[in-house]
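Every protein chain except one is present and positioned as in the full complex.
All chains are identified by letter, namely A and B, in their written order; residue positions are counted from 1 within each chain.
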Amino acid sequence: MAAGSTYTKISSYTLGSNQTTVTFSSIPSTYTDLVLIAVPFSTQAGTSSNTLRANFNSDVSSNYSYTLMYGDGTSAVSQRGTNATFASFGSISQTSATAPYISIIHLMNYSNTTNYKSILVRDGRGDEYVEAWVNTWRSNSAINRIDLTRDGSNQIKSGSIFTLYGIAAA
Amino acid sequence: MPSHLGIYASQISGHLASASSYESIATVNVGSGGTTSITFSSIPSTYAHLQIRGYSPSGAYTNMRFNGDTTASNYRYHYTVATGSGSLSSGSAASTAYLPVTGGWGTSSPLAMITDILDYASTTKYKTIRDFEGIDANGSGELYMSSDLWMSTSAISSIVLSRSGATFGQYSSFALYGIKG
Partner (left out) sequence: MADTFTLIASSTAGAGGVTAFDFTSIPSTYTDLVLKWSVRQDLSAVAASDFIYINGSQTSYIGRWIEASGAGSATSYGYSGNFTYANPEGNGANSTANAFSNAEIYIPSYAGSYYKSFASINAMENNAATAYVSLGANLWSNGSAINRVTISTSATSVTGGAQKFLQYSTAYLYGVSNA
């Protein structure tokens, strides 16, 4: 059996200013899976967190969907989203929060050109929600670009951290 | 030695590794016509943990067997599942080890799974398998957290994933990784 070290950092961002979009571009197709670790805040005021959105290859059409499980400390429930214009990469803390949501995002077989793309996400913040998602991007294209945004007119806040890793199978 | 010897263990291994601890061991890519089983054999015992990362354009219950052990009573399975609305159901089954996402979602909606086995080479522990997997088909789908138990103290040297009444379709890909300890 062949063996080889893997789990390689592709790129990383620690935002020095507020950004409308955080982009990972020119993602090489040489890995098998991608792992994205997100430690984000948004510029949204108020007391509610919201969704960290992702689009692949600049696709903003209704080609995304998800199945979700989440717990709020009392109930564990499931939800579903269909024909969405973005993938859901978990929640993102509002500007006044002192703690980030964190997301662990697995983009499985991201560079295949024969089938849709499946993304597993675990995220949460200890004083709000624990969540897990499976997203599908209905495209047979290899993922070569990921755009991260916050919904509405708000931005991703300075100090947010995103790191993309590649895992290569033998 | 300090009087608290044996009370707690504090960073005693000295494994200050300088090379990556995450390694690819083997990959099975399914070709035209599909296959009913995925096999990882001759798994070296030199890692601490195994991880299987899988992708399959068709979902179906996948049975998991270790070291050729087909004695059903040596396995146990538990799960919780999200199906898109309402509460998360939970259940278990004796005499089986499953990777549980079911079929019928169509060949375009791919199953994604991450399965972790800690201390797979232990000769003193039974093997607890932790699985996180799901499939979403734009209006249907399932998301599972599940676990399996293989009641054997043998080191895992082979893993067979199989489907009955269904195949792993073309373009399915299952990769085995070792994590050093």
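To be clear about the criterion, contacts are C-beta pairs under 8 Å (C-beta built on N, C-alpha and C of every residue); 3 or more make two chains touch, one makes a residue touch a chain.
What you are looking at is a predicted structure, and each value in this text was computed from that prediction instead of being measured.
Enquirer: Would you indicate which residue among B:T35, B:N67 or B:S122 is in contact with the undisplayed chain?
Expert: Looking across B:T35, B:N67 or B:S122, the contact with the absent chain belongs to B:S122.
Enquirer: Which of A:L15, A:V130 or A:A170 sits in contact with the chain that's absent?
Expert: A:V130
Enquirer: Even though one chain is hidden, which residues of subunit B still touch it in the full complex?
Expert: Counting over the whole complex, subunit B touches the hidden chain at residues 4, 6-22, 48-49, 76, 78-80, 87-92, 94, 116-119, 122, 124-126, 128-130, 132, 145-149, 151, 153, 179-181.
Enquirer: In the full complex, which residues of subunit A touch the absent chain?
Expert: Contact residues on subunit A toward the absent chain are 5, 7-9, 12, 37, 39, 69-76, 98-102, 104, 122-132, 159, 161, 163, 165.
Methods note: only the chains that are shown with their structure count from here on.
Enquirer: Rounded to a whole Å, what is the gap between the Cα centroids of subunit A and subunit B?
Expert: Chain centroid spacing, subunit A to subunit B, equals 23 Å.
Enquirer: Using the touch definition up top, name the residues of subunit B that touch subunit A in the complex.
Expert: Against subunit A, subunit B makes touches at 19-20, 22-27, 42-44, 53-55, 57, 80, 82-88, 107-112, 114, 132-139, 141-143, 145, 171, 173, 175, 177-178.
Enquirer: Which residues of subunit A touch subunit B once you look at their complex with the stated criterion?
Expert: Going through subunit A, the ones touching subunit B are 1-7, 32-33, 65-69, 75-80, 82-83, 106, 108-109, 112, 114-120, 122, 132-136, 138, 167-170.
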